[in-house]
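Below you will find the structure I want to go over with you.
All protein chains but one are shown in place.
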Amino acid sequence: MEAVIEAIAVAMREDPRVFYIGQDVGAMQGSMQGTKGLWEEFGPMRIREAPISESAMVGAALGAALFGQRPIVEISFGEFLPAAMNQLINQAPNLHYMTGGTARVPVVVRTRVGDGPYGGHPQDYSAWFAHVPGWKVVMPATPVDAKGMMTAAIRDDGPVLFFEGMSLSHAARAPVPLDAFETPIGPARIAREGRDVTVVAVGSSLPLAVRAAGELAAEGIELEILDLRTLRPLDRDAILASVRRTRRLITVHEAWVAGGIGAEVVASVVEEAPEVLVAPVIRIGAAAVPVPSGKVRPHALPNARHIVEAARRVMAGTRA
Amino acid sequence: MEAVIEAIAVAMREDPRVFYIGQDVGAMQGSMQGTKGLWEEFGPMRIREAPISESAMVGAALGAALFGQRPIVEISFGEFLPAAMNQLINQAPNLHYMTGGTARVPVVVRTRVGDGPYGGHPQDYSAWFAHVPGWKVVMPATPVDAKGMMTAAIRDDGPVLFFEGMSLSHAARAPVPLDAFETPIGPARIAREGRDVTVVAVGSSLPLAVRAAGELAAEGIELEILDLRTLRPLDRDAILASVRRTRRLITVHEAWVAGGIGAEVVASVVEEAPEVLVAPVIRIGAAAVPVPSGKVRPHALPNARHIVEAARRVMAGTRA
Amino acid sequence: MLAPVEAKGLSEGLRLYGWMALSRELDEVLCAANPRWFPSAGEEAAMVGAFCDLRPDDAIAAHYRGPLVIYMMRGAEMARLVAQVLGKVGGYNKGRSVPFTGPVDLKIVPWVAGDLGTSLGVATGAALAFQQEGSDRICVCTFGDGTANRGDFHENLNLAASWRLPIVYVCQHNGWAISQPAKDYLPAPVANRAAGYAIPGLEVDGNDVDAVRRTMMGAIARAREGNGPSLIEARTWRAKGHWAADPQDYRAIHPDTPMADPLVRYGDRLIQRGEASATDLDRLRDAARAAVASTLEAVRVLPDTGEAELGLDEVHP
Partner (left out) sequence: MLAPVEAKGLSEGLRLYGWMALSRELDEVLCAANPRWFPSAGEEAAMVGAFCDLRPDDAIAAHYRGPLVIYMMRGAEMARLVAQVLGKVGGYNKGRSVPFTGPVDLKIVPWVAGDLGTSLGVATGAALAFQQEGSDRICVCTFGDGTANRGDFHENLNLAASWRLPIVYVCQHNGWAISQPAKDYLPAPVANRAAGYAIPGLEVDGNDVDAVRRTMMGAIARAREGNGPSLIEARTWRAKGHWAADPQDYRAIHPDTPMADPLVRYGDRLIQRGEASATDLDRLRDAARAAVASTLEAVRVLPDTGEAELGLDEVHP
C-alpha cells in the first residue's frame, strides 16, 4: 500500500533512528511492491535485506529498539509470524513490563494477511496477538488509516503489530494527505451510520460490509458499520455505544471465527449489557479449515453475501 | 501427573508405534517427574531425549506420525510452544486437510501451563490453538480425566494438544482406574450442579470454582460448574444447556481474558440465545500483564475469591 | 503418458535425460499457463540427481522449486499435478494447499503451507520413523540456499546427527532467494555447516547430474547403513525469475554468473559416451513436449476447483 510506504518514508526522513528490516525490500522494492522507492532513497543500511531468518529479524529489531533505534521489521506474510513466535511473544510484549517498566521497545512489525491479488499465504493469525498483553495490534482498512496508523505505530514507544489486509491493495485509490499525520491507535471509526444492525468489520472485511450495506439499504435494513481499526486495545466503548443504538451485532473478519476477535467483541458487549441484544449475534469469518491457497480459497472466506444474509437473519430474529 | 504417565505406559505397552520425545525425560524422569518410570521400562529408543530444539522435536514427531508411528512429543512448558510454532501451526493442523484428506498425523503434544509448585514459565497460550482448525485441544482438570483424555489423545488419528495445569500436580490424590479407559475429547462435564450461575472452568481453575461454590452455598448461591475439559472442539451444547438453566455465566481460566477461551464460551451462548442471560457475564483470567515469574504471580492469576465476588455480582445484576 | 521416459529399453542415461527434459518442458508450459508458477529451468540436474537413486519405499521431501518431476519419477500422475498448478479439479491436494505438493501415499512429504524450512522437520521425522521401525529406509530432503538460514535447518541437522537418523539433506543452491543474491545471506558455503554436526558436508556441481548422483550414492549408503545424515550442497543456477512473471529488475542491480545448461551438458555427455545420438535426445525431448502438451490440453478443460472441495469434514476434528 502506497500510503504505508509514504508514512515510512516521512518517518525515516524525520528520524535517523528509524530503519527497516525485511526480505526482498531492496532492489525488488518489496513483496507486492510494499517498499517501493525506499531502498533508492535510503540505501542498504537503512533498508536492510535479511536472510530467511524471521526469528533473528524480529529479535534483531527488538534489540536495536532496546538500544536506541526505532526499527520497522517486515515479515512478508502473516503466515510466517509463527517462525518468529518466541521473539514476538516471549520477548516483545514482555520487555517493558518485566524490566519493571524501564525498557522501551519502539518496534513496528509489519505484515500482510488474508486474501488478495497475490493469493498465497492467506492465514490470518492476528487474533493471537490481540490476546497478549504488551502488544498493540492494528489492522487499518483504508489508505488514509494505513498511513495515519503506520505513523502512529512508528512513533509509539512500544511494540505495534501492523497488519495489512492484502485485498486492500486492490482498493480504490482514495486521496491521502501528503503530510505526516497520526491516526491514533485504539479508537474504532463509524464507517457508516445505520439504525438496525451494528457490523464490526476488521481490515479487508470493511469493503464487504460497505457493499452489503448498500444492498440491504434497498430492503430497508440500515447497517451501522464500525471499522474496528485496532484489535488491541479494543475500543469497547465504541462497540457498546453502537450496539446500544442498533441492538443487533454482526462481526466480520478474515480470520477464523472460533477464538477470533469477533468473540472478544461479542464478549465485550455482554460483559456490559447483555440486555441490549434483541437478536442472536452472528460472527462471520473464515470457514473452519486451514485457509486454502488454491482456488478453493474464496469459498473459505467471508464475502458481502454472508453479511447480507446474516443481517437478514438478525433482523428476522428480533424479539423486541 | 501420575495418571498421565500411566496412560502413556499402557499405550506404549499395547502399541509399539507409540514413543515419546522430550527433554530430560530419561535419567531425570522428566520435568516435574512427568515421565517417571517410562525410561526404565521402555529404554532410550522409545523415550527419546532431544536437544533443546523444540521446532525440530515437533517437526520430527509430525514426520514420524506421517510415516506410521504414533509419537507423543513433550514441550516441557507451554511457554516454549512459540519456539515450535510454525510446526504447530503451519504443519500439524494442515497436514490432513491440505493433502486432500489423505495424510494421517496421530501426534500428541503434551505440555504444562500455569501456576504450580514449579513457579516458572507460567504463560498459558492455549487459546491460540483453540482458534486453529485442525487441532484438538484438551485441558483436563482431574487425574481421572487426565488419564482418560491422554488415552483418547494417543488413540486419536490427528494432532491433539494436551495441556496439564501445573497446579493440578498438587491435587489431592483421587483413585484412578488402573486399566486403560478413554475419556472422549469434546464433551464437557458438569462438575457440580447448581441453579444460579454457570461457571465454565478450565483446567486448574476447576478446584478454584469448587472452592468458591462451597463458600457461596452458605450464602444460598448455587453454582453450576462446567469443567470444560476440551477447548476445541467446544462443547457448545453443554454450555448452552447449563446457561439456559442458570441464566447467568462466569468463565474462569488461567489464560488472559481478552481473546481467551472465555470469550468463545460467551460468544457461543449469545450466538444461540442472548435472551437467556439475565445478568452481564463475567470473565475471569490472568490480569492483563505478562504473567510474572516472581512472587507477584499469584496476584496476576485467578483465585477462588474472584469467583465468589463475581458470583455475587452477577446475582446482584439480575434483572429478571 | 510418460512413455518417452518410462519406455522399456531406454538406457539409464537416456531415462535420466528424459526426466530432466520432461521437467524442462513441463516447466515452460506451466510458466506460460500460470504467471505465479516457480520456474525450475536450469536446476534439473540437482533436482533429479538428488532423488533418482532411491527406493520406492524411501521418503522424499522435495524443495518447492521443481518438485513435480520428482513426484512423477515416483509414479505421480502428471495430469493431477498440473491440475494443482492450474487450479483445476483432480489435483492431489483438492486445490487446498500450495500447488507444489505431491501425493503422500508415494512417501512424499507434502507441502501444506508455504513457510520455508518446516519441511526439514517433517522430513527428519520420516527418517525417525524408519529408525523406530528398524528398517533400512531413508529420507532425502532438498531445500533452497535461502531456506538454509531458517532455524529449522540447524535444529534438524543437529537432531538428525545426534540421533544418527537415516537422512540426506541436499541444498539446491541456485544463488538466489527471490531477489536477494546468495552472497548477501550466505557468508560461507552451506556445506561448511556440516562440520558443526560432525557429519559429511559435500559441495558438488549441481548442474552435472552424474556428479550429483555420485555424491548422493555415498550419502545414501551411509544413511542406509545406519551411519547417520549427510549434507550436500548442489551448486546450480536459477536461469529464470523467482516466479514466471517476475520482471527481475533486481538482476541488473545484482548481476550473477550463468551456469551451463545441465540438460545440454548431460546430452552432450551421452553423445560423447556413445550412449545416445542427437536424434535420440531430440526424440525424447519431442516426446516429453508432446506428453506435456496433451496433458495440459486435457487439464485446461477441467473445471476450476471450487466450493465442492472446501471439505469442512476433512479437518480434524
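The first chain written gets the first letter, and so on, giving A, B and C; residue counts start at 1 in each chain.
In this text, contacts are C-beta pairs under 8 Å (C-beta built on N, C-alpha and C of every residue); 3 or more make two chains touch, one makes a residue touch a chain.
The shown structure was predicted, so the numbers you read here are calculated from the model rather than taken from an experiment.
> So which shown chains sit in contact with the chain we cannot see?
Among the chains that are shown, those touched by the missing chain are A, B, C.
> Check each of A:Ala27, A:Ala61, A:Leu226 or A:Leu240 against the chain that is not shown and name the one that touches it.
Checking the options A:Ala27, A:Ala61, A:Leu226 or A:Leu240, the one contacting the hidden chain is A:Ala61.
> Among B:Gln23, B:Gln69, B:Thr198 or B:Thr230, which one touches the chain that has been omitted from the display?
In the full complex, the listed residue that touches the missing chain is B:Gln23.
> Looking at C:Ile199, C:Leu263 or C:Val315, which makes contact with the chain not pictured?
Looking across C:Ile199, C:Leu263 or C:Val315, the contact with the absent chain belongs to C:Ile199.
> Which residues does subunit B use to touch the chain missing from this display?
Per the touch rule, subunit B residues meeting the hidden chain are 23-24, 26-28, 49-56, 77, 79-80, 82-83, 119-121, 123, 287-290, 292-296, 299-300.
> For subunit C, which residues lie in contact with the unshown chain of the complex?
149-155, 158-159, 161-162, 184-188, 190, 192-193, 195-199
> If the missing chain were put back, which residues of subunit A would it touch?
Interface residues of subunit A facing the absent chain: 17, 19, 45, 48, 50-51, 53-69, 86-87, 90-91, 93-103, 105, 133-136, 156-159, 185-186, 232-233.
Here is the rule we go by: only the chains that are shown with their structure count from here on.
> Common contacts of subunit A and subunit C?
B
> How many angstrom lie between the centres of subunit A and subunit C, each centre taken as the mean Cα position?
Each chain reduced to its C-alpha mean, subunit A and subunit C end up 36 Å apart.
> Could you put a whole-Å number on the gap between the CA centroids of subunit B and subunit C?
Here subunit B and subunit C have centroids separated by 40 Å.
> Please tell me the distance, in whole Å, between the geometric centres of subunit A and subunit B computed from their C-alpha atoms.
29
> Return the residues of subunit B touching two or more other chains; collapse runs of consecutive numbers into ranges.
Answer for subunit B, listing residues that touch two or more other chains: 86, 90, 93-94, 97-98, 133-134, 232.
> If you look at subunit C, which of its residues touch at least two other chains?
91, 93-94, 96-97, 112-113, 115, 117, 151, 311, 314-315
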